[in-house]
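What follows is a set of notes on a single structure, which appears directly below.
For this depiction, one protein chain was excluded, whereas all remaining protein chains were kept in their positions.
Entry: subunit A
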Amino acid sequence: MHGPGEFELSRRGILVGGAASVAMTAAPPIAEAQEAASAGAGAPVLARVTLKVNGKPHTLELDTRTTLLDALREHLQFTGTKKGCDHGQCGACTVIVDGRRINSCLSLAVMHEGDSVTTIEGLGTAEKLHPMQAAFVKHDGYQCGYCTPGQICSAVAVLDEIRAGIPSHVTGDVAGKPAMSAEEIRERMSGNICRCGAYSNIVEAISEVAARRKA
């Protein structure tokens, strides 16, 4: 299930061929980088890191510059997590690390030694969707689908954040308990941009899961 299936490989092939930025940020093959590492200042530096991704540990030898996003996509073939802006502005790269959602593009893989990462592949499977995935399908919470893995990872964490009582910009009384409301969900999802503009359906999908879990 988690291996690079044929479909994923061919999609990646197209992306690498078609988008210069993706090709350029992919780390060089390890052997090549190791040779260069001995070449002096400014040469790539390698480091070993162990990440637990969707419950399974993976040890990688990475260029220190490799972001968590590139480690997941380019080195472990968890291509469900998407690269949008690569600057923390769009949220397509959202994953859950040790229970918290973060932008995997603005974090170095080497800084995650021993951390547990959950990607969209770890939330549910095609046969057994996570309730949030099922709700996005039911409510048409996407059009092109590129931002969807980030939206879903973010949405799952948003419900946990509201339940944990973490305030948001629209929480009336920050000392009180935030409401499980559409207004709260909208504000908390503002770090996930959808250029197709599926926002209203996304809020409906999340609200449905929120209501179900509340009952």
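Rule of thumb we're sticking to: a contact is a pair of C-beta atoms (placed from the backbone, for glycine too) under 8 Å apart; a residue touches a chain by one contact, two chains touch by 3 or more; residues count from 1.
Please note the rule applied: contacts and distances are computed from a predicted model.
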*Between "Branched-chain amino acid transport system permease protein", "Sulfite/nitrite reductase", "Xanthine dehydrogenase YagS FAD-binding subunit" or "Acyl carrier protein", choose the name on the UniProt record of the chain that's been left out.*
"Xanthine dehydrogenase YagS FAD-binding subunit"
*Of the residues A:Leu60, A:Leu76 or A:Val110, which one touches the chain left out of the display?*
A:Val110
*With the full complex in mind, choose from A:Lys56, A:Arg100 or A:Arg212 the residue touching the hidden chain.*
A:Arg100
*Write the list of subunit A residues that the hidden chain touches.*
41-45, 47, 63-65, 67, 86-88, 91, 94, 100-103, 106-108, 110-111, 154, 157-158, 161, 164-169, 171, 174-175, 186-188, 190-192
